[in-house]
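In what follows, a single structure is set out as structure tokens and then discussed.
Note that one protein chain is taken out, while the other chains of the complex remain in position.
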Amino acid sequence: MTSQAQPGFWPPSGPEIVFLLLGVVALGSALLVVTTRQLVHAALWLVVCFGALAGGYLVLTAEFVAWVQVLIYVGAIVVLLLFGIMLTRAPIGRSADLDSGNRWAAAVVGAATAGVLVSAVVSGFHAAYTPLEPGRGTAGTLGSSLFRTWVLPFEALSVLLLAALVGAIVLSRTDIGARE
Amino acid sequence: MHIVYPVVVSALLFSIGVYGVLARRNAILVLMSVELMLNAVNLNLVAFDVWLRDRLHSGQVLTLFVIVIAAAEVGLGLAIVLAVFRTRRTVDVDRLRALSEYAAEYAAETGSGGGDRDGNGGGNGGGEAAT
């Protein structure tokens, strides 16, 4: 299973233990997100999941991505979702009918997806190993890469954001209707 | 660091997202599940960036882009959900049956008074957002 050039799966190294723990937290909270009976709890479990993932990014030396994750996902998106929950006047507290009648088929399909994906990645990457070297994901290196190599997609993305902004406004305003 | 750890976590996270999209009725919960799937992708990108030691940092940069796009998507998706809610007084995905052969019956069932045309558009939009 393991070659001579790389350490085996057992015993795991320290970063691996930390990452696995964070991964278990992320997966557990994600499961709670999709199974909980309270809408607001789902949003909060989403925060936990995203936080754990940010920790995982940190372990993987992608520190800038981790901060962005915290800032945008936890800070912006989840707040947005909470606003959405409030605006649609969802019931606060337990509600019995958050899952549709489709859930058993969904469970089967989800499990199948998990099986296919996990078996694929395990068979594909069980031998992949890399030592972690800090400093690859700092704001400085990422920023210089972003504004040198990736500046054009970056600008395009800003236009996309603008379009999404306009679209969200148009969709939300009730006084702009379809042309009669 | 064995790459298989983050990749397996990512695969499981994605599957959980798939389950959430397929099983949840509330459109906002569906949106949350979509976010889970996006995060799974992000984790993959970061892991492979680390593994491949890409000099352009394309994995991490792409992760940033995906985060931005996810933000835009959530903004638009919520706007659509709100529009649907305004016309149908509900955000339950399995009650938005404008695509059905019996669309008129379902429309009558959901009790939307006016603007059936709008309702259809909203239903379609909601479906797209969910996928």
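The letters A and B name the chains in turn, as written, and every chain counts its residues from 1.
In this section, a contact is a pair of C-beta atoms (placed from the backbone, for glycine too) under 8 Å apart; a residue touches a chain by one contact, two chains touch by 3 or more.
The rule is short, and it goes like this: contacts and distances are computed from a predicted model.
Novice: With one chain of the assembly withheld, which option in "NADH dehydrogenase", "Spore germination protein", "Transport permease protein" or "PTS sugar transporter subunit IIA" matches that chain's UniProt protein name?
Specialist: Answer from the record: the omitted chain is "NADH dehydrogenase".
Novice: Write down which of A:36, A:69 or A:100 is the residue touching the left-out chain.
Specialist: A:100
Novice: Which is it among A:18, A:32, A:48 or A:109 that touches the chain not included here?
Specialist: Of all options in A:18, A:32, A:48 or A:109, contact with the hidden chain holds for A:109.
Novice: Which of these, B:22, B:40, B:70 or B:83, touches the one chain of the complex that we don't see?
Specialist: Touches the omitted chain: B:22.
Novice: Mind pulling the chain B residues that touch the left-out chain?
Specialist: Chain B touches the missing chain through residues 18, 21-23, 93-94, 96-103, 106, 126-127, 130-131.
Novice: Using the document's contact rule, name the residues of chain A that touch the chain not shown here.
Specialist: For chain A, the residues touching the absent chain are 100, 102, 105-106, 109, 112-113, 116, 120.
In this section, only the chains that are shown with their structure count from here on.
Novice: Return the distance between the CA-based centres of chain A and chain B, expressed in whole Å.
Specialist: Centre separation, chain A to chain B: 12 Å.
Novice: In their shared complex, at which residues does chain A touch chain B?
Specialist: Interface residues on the chain A side: 9, 13, 15-16, 19-20, 23, 26-27, 30-31, 33-34, 39, 42-43, 46, 49-50, 53, 56-57, 59-62, 64-65, 68-69, 72-73, 76-77, 80-81, 83-85, 87-90, 97-103, 105-107, 109-111, 113-114, 117-118, 120-122, 125-126, 128-132, 136-137, 141-142, 145-146, 149-150, 153-154, 157, 160-161, 164-165, 167-169, 171-172, 174, 177-178.
Novice: Which residues of chain B touch chain A in the complex?
Specialist: 1-9, 11-29, 31-33, 35-36, 39, 42-43, 46-47, 49-51, 53, 56-58, 60-61, 63-65, 67-76, 78-83, 85-86, 91-94, 117-118, 121
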